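A single protein chain has been removed from this complex, and every other one stays in its place.
So, chain A:
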Amino acid sequence: MVLVLALGDLHIPHRAPDLPAKFKSMLVPGKIQHIICTGNLCIKEVHDYLKSLCPDMHIARGEYDEDSRYPETKTLTIGQFKLGLCHGHQVIPWGDLDSLAMLQRQLDVDILVTGHTHQFKAYKHEGGVVINPGSATGAYSSITYDANPSFVLMDIDGLRVVVYVYELIDGEVKVDKIDFKKTATASH
């Protein structure tokens, strides 16, 4: 039972001052084992805050990130799953699911986590699953209007993943979940 937090596109301080208070009250240290961040934090303070939630943090570089040392893409293995991480501004057209599927095949991962569109998406194709956690602060974007703050928490348990989607709609936190299983014979 491994809890993995996926979030990104906070755009602090340029487009948003901070995470929504209701999100912050839920995110306490000690519960989460890994953090996957799609990028565009943008400043070090946010990086430190996320690090305080969980020491194992992985981050990919977004185009506005002030730390240029973040990698463009990253892969990691958690339990039985291979996860890939990329901000998404490099994949054109932005948010195009076929192009993202291509990236996923390139990285050879079961779950690809990308951002940039500020819109939550969970899409399944032959190569695996693409998850976009949206923007954790609901920052404005050139391609999405009225983005709701959202992030994703994955519970990886053996070959099964339960994805909990946290969204702030009209000031209230709404939680949904998505279930999927990986087939035992992983053929990509």
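Heads up, the rule we're going with is that contacts are C-beta pairs under 8 Å (C-beta built on N, C-alpha and C of every residue); 3 or more make two chains touch, one makes a residue touch a chain; residues count from 1.
We take it that contacts and distances are computed from a predicted model.
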Protein name, per the UniProt record, of whichever chain is missing from view ("Essential protein Yae1 N-terminal domain-containing protein", "SKP1 component dimerisation domain-containing protein", "Histidine-containing phosphotransfer protein" or "Rab-GAP TBC domain-containing protein"): "Rab-GAP TBC domain-containing protein"
Which residue of A:86, A:112 or A:153 touches the chain not shown here: A:153
Contact set of chain A toward the excluded chain (per top definition): 1, 3, 25-28, 30-31, 121-126, 129, 153, 155, 157, 160, 162-166, 175-181, 183
